[in-house]
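For this depiction, one protein chain was excluded, whereas all remaining protein chains were kept in their positions.
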């Protein structure tokens, strides 16, 4: 706690956001817990990758963006979608595969999209979203706007070719993109030190002429602070930044993977749970007199209600019409040829 | 010249090789010049990438190997094939597409192979040979031998995904492989600083937990010295090394590209020609009293004769039998299933 | 004969071949400590150790190329693709390196390597995780493409693939891993390039492979009650294609339906249809019909996904059509 107490003083600038961030993080936590339950009883199918434990990464970084900036992620993206302001209803309905889902029930857990909020998906091929994220930054540069692109991927994705090709191009062209390694220590069952020749991934930024920072991902203020500077650089035309944000996933890789046992011990998981991102922020707010048990209870109730509403909405929503099988493959004929 | 004079003293250890290396470098130079002529009159077809100006890289590095080590390269590999001891006849005949060529006339300039000498090709997809080269090192480790693998590629290939994926794995597993960037400053018409976010490519080694060295590629002794240490590390199980060997190609990217005009000036090319790798070694030998004009003339005559013989052999060799179209697609039935 | 799952049959093949030949090793993501994403390699790390059962970073292009390189030196790598969808990132090494090495080198180098893992769709995995690429690999000379449908063939074909001196694309199925069946113990080798007549019949031939074999047999059973006697041929190997077995059957039934899991355009069924119309033109009493995935990316929603997939009903309907029974 000591560490975070010290941080609290220097991050006073973010205090006005704390209440909002606490709610967002709590919402993600409860949403994911509920999604996990729905999956266990078969209401959600396919692969489902939960974000529990990593909440501060999405909330802290995305809060640094403007509405017209771009966000893209991998398949573990429920938290980022919520942090970007997509409704619990549209996301839960998508997990249920319903017509009211953000992707019309065609995408599923791994493919959440929201064009209006510039939430560019939800991608299932490891590393596939990295060049796409740089592409949004290229487009901003092309159009002469000062939009930036926030591109999330896991630490295991830092060993795949698209990471190298994209970071080199982004560094060469000074594209306004922020590459966020969500470093939860594992790629499925493989610990970072069994997958990467060097475990301090921020140092890889040196190969691409961009700054690389290691960030405490369980401290939302630290995440926001690092992202603010990266966004400033990007908007100012100073180029991309690589953020290696250290976090931890409490749950299994996906719903079909046990939280512990094969590749990590229960003790390891418990130890990380002791520095929970939600509790770190809550403690900081209590110290600042911004939070007490009553307020926390209200918040829990409020969030519980939103999640319950989302579930009810998802359950009551219709399945996509069978004709939907054939739509969205190509542009409607009217759309073609301009 | 001053620089190389100084080098001469400290590289006395290699003096006994100088006569041999000078002949090899001269042979490569004259072989390539002759191949260029044959191409111009249509005796050689397809793509043909000459090695003129880069001779010291192949000769210095390959001379550090044992016969049972492995060598692999890209499509600009005539020089490496000769340095590995493949005959001028078998290579020239392959360029002519003849049945007597090292690949039976089926491979061509970009696909020279010699199983006996562990010359593993000749590959046309940029970066494609990088994981293959690491694969030979993996095999050596698997079999418990102390063989090493020498893997050549151009500086432009250091920006492609296979470079990153392979160097990370090689560093992680400490494979006995030496990655040689033949840094001739250009990938086709693109100068290194227009393709790589950082131009000091040796620093990329830090991302993969391996040493990275910048080496003077026009000084065969310097190339050999750097390779000796890399080979020592690899044999000792200390892992891979990345060598960024600075050189220059006097000619165009391929026979269809002008030596200068579009992306570099004649002055730039001339300037580099003034520090010619063959002359650097010749001068060093003259200073050491190992070479005089008569000896040089003999050497030229000797090499000219070998090249002339190779051309005659290629010209007189038969075309592959038409049935050869259908062979070597799959193992002969007898070979199948063990 | 023991009753094993398809998964355990593959595991037995790996175990037997790695025991028999020290040059055989397994490499891929999560194959060792995690026992395989789908547990096909369960226990192999324990038995054979980390040098022969190798976990890799997520770097399909890199570790596939390392495998191809190792195979050029005479080792016999088995490269596991966690799923074939991800192999698109490694396809350059499979197609431009492994498939061409023997030819480019004038016969000096061979690549005795197996690329294996689950292909096609499972349940609700969405557009990027549900693709069947067998027709792509079968398009490429220098490759063999093998797709077992039963536990016995899973074992017998994997053992043959490992012993084969050419690169073999070995496509399994997540939906097949739990399938149970009798599997001969020990030395059981199923030849590559030989189809299997799963059911004898005289009225119509159904050509299928991998996941479409079960629905084809179900359809055949249902059609029996309608008086249509189907012959069901499991290709087992896509390339080289066992045309002889298909043609002999069509010569007998004069009617053909081809069922596959993947998309139709230039799919495996298109090739089979072309071979049959050319070689058995006069014996065909009806146009050849095909059943394949709806020509769309796979949707996540479970009902839409069912509509998209090849199933018993669609196969049966196609058979009725080639028998001109769809009117009644």
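To keep things simple, chains are lettered A, B and C as they appear, and every chain counts its residues starting from 1.
Just so we're on the same page, a contact is a pair of C-beta atoms (placed from the backbone, for glycine too) under 8 Å apart; a residue touches a chain by one contact, two chains touch by 3 or more.
All values reported here derive from a predicted model rather than from experimental measurement.
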item: Interface partners of the hidden chain - shown chains only, full complex considered; value: A, B, C
item: Omitted-chain contact residue, chosen from B:25, B:92, B:180 or B:195; value: B:195
item: Omitted-chain contact residue, chosen from C:31, C:82, C:273 or C:323; value: C:273
item: For chain C, the residues touching the chain missing from this view; value: 61, 85, 88-89, 91-92, 95-96, 99-100, 103-104, 126-128, 131, 135-136, 138-142, 239, 241, 262-271, 273-274, 277-279, 281, 284, 286-290, 295-297, 299
item: Touching residues on chain B - with respect to the absent chain; value: 45-47, 97-98, 103, 105-111, 123-128, 156-157, 159-161, 187-190, 194-196, 262-263, 319-320, 322, 324-326, 329
item: Contact set of chain A toward the excluded chain (per top definition); value: 70, 72, 101-107, 111, 113-115, 120-125, 128, 130-136, 138-139, 141-143, 161-162, 165-166, 168-169, 172, 327-331, 335-338
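In this section, only the chains that are shown with their structure count from here on.
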item: Longest centre-to-centre distance from chain B, chain (CA-based); value: A
item: Between chain A and chain C, centroid-to-centroid distance (C-alpha), Å; value: 37
item: Residues of chain C touching at least two other chains; value: 57, 59, 61-62
item: Numbers and ranges of chain B residues touching at least 2 other chains; value: 161-162, 165, 168-169, 172
